[in-house]
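With one protein chain removed, the remaining protein chains of the complex are shown where they sit.
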């Protein structure tokens, strides 16, 4: 059998570990051969391929990024896109595809599967917000990076009686903020699922200082104030200089806290540091297992499925499950650790 | 309610995170007060206590070790031990105990529970070999430390055409070796559950060199050769100098491979480095949740239980479940990644 | 002899290592005793002291921050400040002071020394911009943290064809940017000493993309555009919302590059992460040696001096040398590595 592999969407530590596992087991156990498609769905759409064998995956396990490149190309938004993909797969004698990606990439995979393309999906999101799987790889790495930053900030917060605001990733789901906040011993954790009240945040900041503690605030990039909160946190507005307003929620929150409480506040914006570089052991282990099981699904011609973690087991679920509704932090999950968060 | 807390057995990153969570939630949500017992069961046996409140747990989340100290004292091996414990608990007005420990510590907890002591257990083992829970805290930290060592060894193995043997923890179970070997891209993984054949190990070493790759061998400290293997790997024997024979399985394996294959082989023995120091995010998160749920079990007077991880949920199981048979690597679990291991 | 110790100014990994070395050698070799003054010059000014002995410095070597606290209090700006300090030193029977701090703290030390107070200084600045010493502790830690961030960003820059801007510390001197940029393989390094031309920056960004490389830009927080550059990078202005303009040079540069080149650009602002947490080996070694030599200077009554690193030697220089002109990156030092920087 000849198998195509592609990676789509945002960077995520562990992508290379998946690719390596797919190829190593595919070649050594199933005697498959492989073709790499470059830059997500752009590869099969525009027939951009690269060699992919045991030699190409050598040494890539610990590396961040993806040796196949990535993009957000959506063939369904391209005239005749599906037909071109089918033709290119046929021209390359590709019998099946392993598509590694998030909501968008797997959404395309789902539709192509319905249209007769043999696809197995591998779920990927650094934000950990894909349903169908307990965890996704990359998430543990992001949480550790954020936690290490928080660890370092504690001493500074204390020595200088400053508020430190750490902005972490998470547009729609607060998983990174919640886990890093718990692991780092943050004092306030603000997530997209639970709009925050700036008055309460500032009241808690002041309460902490009275006990002579300096607070650390962890905020998801997608966190928002409650309706009617008198904060000017809107993004994307044009400022007095004619530029789009700079600074994300982290900067704005620090500025707002400083103005309201009179306490110095500083922001740290980790940004893409959270999604690059070498994966943690958990992420390499999970990504490797995802890859091993995905290629077995191909061997068993169990197409239209994706691999998923359930407890300690890797299972297969219909592709549609991974691209259904977003997995967000439930009120119960947030409440579990609330004793630590103002 | 007044609650005693103790930690027993070997060091494990995350112990302080459990203690902190137990105390913070106990004080702030349930209005309990606490007494710390020093050095495992020695504390309640010999009435060695220390203050334990919100002040005492401040800043301990990222720290290795345990602020309560530890020991392997077993009160059932001490004349009148149980009575003394009961008396000391009564004298300290302790209504319930949170006992954090492994097989031995929880074994004592189980028996005391049967004898009427109010105990809730928190499972702890760096080797991840306690049944009843999917994972234990400390394990992820150990695996990451071992993986980082393997990462560093890859370049040296390649540049010098050397065999590198990494001895990791795991007396009875090969979890650390298996996970670190998968995450680090090791070429041979030897675990206690599967006696190894030194001839096959050496044959694979030579095969690797023919392909111009230098192999990395990960070996659990408890790994053993198959019966009749002509290796002299027995421990504890007295050598020609009248000393107990030095060097564990790592050193011996390196020496044996060197002699048999003529390839230079070097051992790295990580030892206690794996069980000290700051915990990973996963371990802090798991340990914190264990602590939060343990004190709730106390509040709900659900004694004789221990907390456990099942999938993403923290559940309660009877104490006896944690101290039953050891959780070892099954043949299927080992086979899953075997494509990578010679 | 009775010796007072204080730490002033911004946080810096290694402060605790200095304190520990001063106290350990002072007690064990010279049989001195010690008093800690809290929060920089506020301590002797307002007579806020704490016990300081071998017990107090135990275990602090690897910790960030300072166990003595810090502040920017300047007794020369307080009515009768100098007299109060002299009186409080006398009341505490303090024969000599070890003052650990940067330009401001040592500036005060210099003046007090001229007024007859027995002071030995230890230079401290994370920015490495104090003259008189080859390096200061804390700087190596900051550079490593920034380098690790850059390492992680490389894969993301490449996979997504994005410009990544990393803002690092350095208000007046570009040492952190220069060293981290060299160590991390950055493509553009902008420092305060050399105003940048935004047109040239953007031209280089575009040139890199033509060669299909995604650039990483490291920028000191104090970097500024050349006069007449049509960038709106001024800080501290009030924007349309009545707030002080948010976002530092990192955010603004990313925004400007994005608008001019049409390439996605993202900023990472490491901020206080660079000055908190555990020091590197170099910083612990340097800080420890500074402490050991400072207390010897006290024992030898060589007051009015500060310790400094020259080559591998710790020497003593007049206090005034450390607080003279700022040590900035010379054109030659910048040019040395310019082959790597667009």
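All chains are identified by letter, namely A, B and C, in their written order; residue positions are counted from 1 within each chain.
We adopt the following convention: a residue touches a chain if its C-beta (ideal position, glycine included) is under 8 Å from a C-beta of that chain, and two chains touch if they have at least 3 such contacts.
From a predicted model like this one, the values you see are computed outputs, not experimental measurements.
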Contact set of the excluded chain (shown chains only): B, C
Candidates B:93, B:152 or B:171 - the one touching the absent chain: B:152
Of C:292, C:306 or C:319, the residue in touch with the unshown chain: C:292
Which of C:111, C:124 or C:179 contacts the chain that the document leaves out: C:179
On chain C, residues whose C-beta touches the chain left out of the figure: 24-25, 28-29, 59, 61-62, 134-135, 140, 143-144, 147, 151, 154, 179-180, 182-185, 278, 280-282, 284-285, 288-289, 292, 310-312, 336-337, 339-340
Touching residues (missing chain, whole complex) on chain B: 10-11, 63-66, 69-70, 145, 148-149, 151-160, 162, 164, 232, 239-241, 243-247, 251-252, 255, 259, 266-273, 275-277
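Following the convention adopted for this analysis, only the chains that are shown with their structure count from here on.
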Arrangement of touching chains [line / ring / star / complete / other]: line
Cα-centroid distance, chain A relative to chain B, in whole angstrom: 30
Centroid spacing, where centroids are CA-atom means, of chain B and chain C in whole angstrom: 40
Inter-chain centre distance, chain A versus chain C - centres from mean C-alpha coordinates, in Å: 34
Where chain C touches two or more other chains at once, by residue number: none
